[in-house]
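As you look at this complex, bear in mind that one protein chain is not there, while each of the others sits in place.
Chains here go by letter, A, B and C, matching the order in which they are written, and residues are numbered from 1 within each.
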Amino acid sequence: MSAFAAVRKSLQLNRENAIGYGLLIPSIIIFAVFTFWPFLYTVYLSFFDWNMISPEKEFVGFKNYMEVLGDPRTYQILGNTFLYIVILLAINCVVPYIFAFVIGVVLQRWNGFYKSALFLPAFISLVVGSILFTWILNPVSGPVAIVFGWIGLEIPNWTKTEGWVILVLSLITSWKVFGYNFILLYASINGISKEIIESARLDNIPLWRIFLQIILPMSSATGVYVFILTIVQSLQYVFTPVKVVTQGGPDYASSNLIYHAYHEAFVVYRTGHSATLSIMTMGLFLVLLFLYFKFADRGIYYEN
Amino acid sequence: MKEIRFEHVKKSYGNTEVVKDLNFTIREGERLILLGPSGCGKSTTLRMIAGLEDITEGSLFMNGKKMNDVPSGKRNAAMVFQNYALYPHMTLKQNIIYGLKVQKLSKEEIQSRLDFVLDMLQLKGLEDRLPKDLSGGQRQRVALARATVKRSDFFLLDEPLSNLDAQLRVSARKELLKIHDMFKQTMVYVTHDQIEAMTFADRIALMYNGELQMLDTPTNVYHRPANVFTAKFIGSPPTNILEMNYHEKSISIGQQSFELNEIWLKHIKQRNTSDLLFGIRPEHVELSTASFSNGYRGKVKYTENLGSNYSVYIDLDGQEVVAASDHKHWYKGDTVYFRPMMDRIHFFHKGTGNSIGYPEELLDADYKNKEESRVLA
Amino acid sequence: MKRFLQAICFISLMFIMVACNSEAASTTEDGKTKIEYWHVNAETQGGQTVKQLVENFNAQSDTVEVVAKYNPDMYKGLMQNLQAEAAAGNAPAVVQVGWSFLNYFSDNFSYVSPQTVIDEHFPEDKTFLQDKFLSNILGLAENSAGEQVGVPYSLSSPVLYINRDILREAGLDENGPQTWEEVKEFSKVIKEETGKYGFYFQEPADNWATQALLESNGAQFITDGKATFASDEGIEAYQLLADMILEDETALHIGWDQGVQSFIDGSVAMAYTTIAQRSNIQDNAQFDVAAVKSPAWEGKDVKLPAGGSMLSITAQNDEEQKAAWEFMRYLYSIESVAEWTKGTGYVPPRNDVADAENGLKTYLEENEMMTAAMEQMEGIVPWASFPGDAGLQAEQLLLDLRDQILGGSISVEEGLRSTEEKINALLK
Partner (left out) sequence: MKINRTVEFTWHVIFMATVLVLVFPIIYAVGMSFKPLEDAYNNVLNIFSLHPTLENYITFFDTLPVLKVTMNTFIIASVATIFKVFTSFLAAYAFVYFQFKGKEIVYFLLISTIFIPFTVTMIPNYLIISDLGLLDSVWGVILPQLADAIGIFLITQSMRSIPLSLIEVARLDNLGHGKIMKDIVFPLVRPAVTSVGIWFFISSWNEFVWPVLILKTTENYTLPLALQMYISSEGGTNFTVAMAVSVITMIIPLILYLTFQKYIIGTFTSSGIK
């Protein structure tokens, strides 16, 4: 290749580079300014003792990390976080998966109605939902408590009871998140060729096997997306009901890593601790993802 | 000069060479078929012409100009894709004229070209349909129409008929010929189907493993294969390639010997080699129940019914020979006598697989000139 | 293409709209000084009054224009916003600071004492503060170093709301319990007789009512900058509440909103909460409701931390500080304070309002429930506010403790003791 050609070649490649990056510039700028820089700043803050307003930040090295890791509360909240993840995965990933399968493949009547109705709450603000559910689920005076009272049932004092509080807050969150996940999974299952399912039916394969052995693998690209979205976003969505209903109480029993980071930053103003917690949350997400992809990603079926 | 010239063109992805050192010229106005098994580099070659793939090394000239760095759109080429690549969101008409609109042709010009092509390809009345509402054959014709209306110098087709059933292929080929007769584009056509190649090509470029195996008229590719690969690839069942021993006057296959005529003896002598493979097409093997004076004897292994004739698989001292027969009365275990037609046999170098060529006497004028004249007609 | 153009037009139109909008917001018309007033008054808690007062002020002032900003989530929310604003290098001119944030605010934010502004720019108001406020009330706004951080604006105290219908049904004195011991007894009877809960003790995100409960029994939240609530008296007082919830199961342990909801719908007979809830309860309860004075402990004086807030000046330059005081002076006029009291249900912070004709005379006659709060004013003490950077964490530890004790996960004594230790360790 002549030198001249080489130059032209590299020029052309540069042109590809330039247009490629040109198209990315709007996104990159926004992300750089409003995500990456803040992220780095937060990492930086995690090494300081600062209350957000005092003019000096005191460099403390790994003290924040030591304190956060040495605090039994951190582990309580970590436990809560896992509990949230498990519950939300069950309600917002497993259940909608099954629902999507049944509506997409099994049932023939009222499918349209179910789809519309299940998707409906996804359009409504979670703040509204939180206020509503606090009222509806008031263990003494709410309509549910009264109706339950007729048949001699009491509903637990969930805002003040460890365990219950996480379950109910998860349910409130699910109220909003469920429909969106459902529709994504439905879309994916709907895209699987009907012939495959029909041929399985001809072979007299039971429904649960069809679900586990055909539907699950073939819709796994969406499945994984919903799985990850559930973990990442649900924890962030849970923030709203926690803030509106319990503020993390009773005694941190409903706090999760994200709310706790907020609590440290905006309630007791320990910016360093908050930053440390945020960094750890990210670390946790990454570990979860890594584990997931290490053990589960092999089976994913991508259409392309 | 609407010709396409390859000069030492190479294409590699990372360390894999997909196309190795191509050197040939596609002549102005001819229908050249790029033929070969899948993975041979024929599609890559076509896509390099289209500018859809970068050329790793060497030069590609079109119309006398070096094209390596000219973007696709500036190469004056139209292309038909195997999957037709119709825009699913545009109607038939929009699909056809979309490229013309971009060229900023006048409304009248666009309309007249559209009418013409709709008429020619029997697409009238379907203008407002979306691709999903068209049959496979109709879609294929839309793809042709879209490439045709551009009236570009180069017309590239990538397996354009492979998604059609056998009958549609025949009519589609006719349409393609019609288009070519009308506009005389330089047509480059990729296929893995030798029938398509035989029936349609002015010349065939046979590729294998990223290398050009042979570039010639269909007749020559069939009758005078340049190497073992070509001989075996063209024709069905493929050419028999047999291990042989060369003696002074004869050759032997297995235990049996076969005397060559003077013309061949002289030819082989001139090549000064004795390490040879023997080739003969099934259709050039004469079969008989009685022995030939200069022939072979074998045992029938099985027969295949091809409809128009039969393929008889014969065991010749451990090697398999296929012969074509009009009759079906060959049964397993029968003894069969057969003999290659002397002027239809081929010899190849054992090491390289290349043909040792053919004696001058056997190259009649017919072979040399018939195909050429079709190009000019 | 057409649609694309439409989109472009749409976007640019919005740009223009927004641009006009922000322009209007940033210019000061007529050369008035524009200042921000940050408050926490939601619509249910005097939001309308704030709006009205600010409008009236703006209408009569030639020099100052006030913009009121509502901060959700009460004083904590306001403090958060102030924090963010300060981190960004800005500040409003006047802010409402909740009593529990007094020390945190004075330690961390830059403010100017109102008397300083008065001395500098308004010699005619030199004695305004001394004249119009009782010294113990004014003292509520002094930080631990004795500086006057702001001027008391809203005062509240906890009262006991009673459902007389239930009390009568249970055969109890319809005037309600006088002491905490009686509260416990009453609740038991109510539970037995009616099956309903006897009592709800408010549980917001602060320790205000807890302080009233403990200090009325002779405990002291803070002594010389140290936490001292884990005294025998403190333990005894907290034990009573814990027993009602955990042992007798006659008291409700639930969030604030839900607790008040349960009182209003008649599921709970008595509720101990702020006088600021008066109008909400009075308007919506469909039974014979009354408010009585905060219960005392047998033979002891009640001590009630002042609830509510003060107004502090955070304006950073002379001009804005001047404007800030002008605005505050307006807010502290008899008429304004009267309106403010009516709107919020708070107790007026300054003298001369309760009896004045242009003040609250008729209003108090019409709203008997206010009497309880007005009458217990002499028992008002400052809201315990832990000094130093760790003050808020100390506050938080007490909240955590409440959940632990009332949730039954720790004994009262152990809880108070260990929390006191933790707090004192923090405060060091």
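Everything that follows uses one rule, which is that a residue touches a chain if its C-beta (ideal position, glycine included) is under 8 Å from a C-beta of that chain, and two chains touch if they have at least 3 such contacts.
Quick caveat, the model's predicted, so the values are computed rather than measured.
In the full assembly, the chain not pictured is in contact with A, B, C, by the touch criterion defined above. The missing chain, though absent from the display, is touched by one residue of C:193, C:236 or C:257; that residue is C:257. Check A:48, A:135 or A:164 against the missing chain and you find that the one touching it is A:135. The chain that is not drawn here is touched, among residues A:164, A:239 or A:292, by A:239. Check C:108, C:250, C:277 or C:341 against the missing chain and you find that the one touching it is C:277.
Residue-level contact of chain C with the missing chain is found at 1, 4, 7, 10-11, 14, 17-18, 21-22, 25, 36, 40-48, 51, 67-70, 72-74, 81, 84-85, 87-90, 156, 204, 257, 260-261, 264-266, 274, 276-277, 279-281, 283-286, 307, 344-345.
Summarising the interface, chain A meets the missing chain with residues 16-17, 19-24, 26-28, 30-31, 33-39, 41-42, 52, 99, 102-103, 105-110, 112-129, 131-133, 135-136, 141-143, 146-147, 175, 178-180, 183-184, 186-188, 190-191, 197, 201, 207, 221-222, 225, 228-229, 232, 235-236, 239-240, 243-244, 257-258, 261-262, 265, 271, 274-275, 278-279, 281-282, 285-286, 289, 302-304.
One chain is missing from the display, and on chain B it is touched by residues 50-52, 71-75, 77-79, 81-83, 85, 87-89, 98-99, 102-103, 146, 150.
The rule we apply is simple: only the chains that are shown with their structure count from here on.
Chain closest to the overall centre, judged by the mean of its C-alpha atoms against the mean of all protein C-alpha atoms: A. Centre-to-centre separation between chain A and chain B, using Cα means, comes to 57 Å.
The geometric centre of chain A is 36 Å away from that of chain C, both derived from CA atoms. Mean C-alpha position of chain B lies 91 Å from that of chain C.
Taken in their complex, chain C has these residues touching chain A: 76, 80, 83-84, 86-87, 108-109, 197, 205, 252-255, 257-258, 261-262, 265, 267-268, 389, 392-393, 396, 399-400, 403-404, 406-407, 409.
For chain A in complex with chain C, the residues that touch the partner chain are 51-54, 134-135, 138-141, 157, 159-162, 245-247, 249-253, 266-270.
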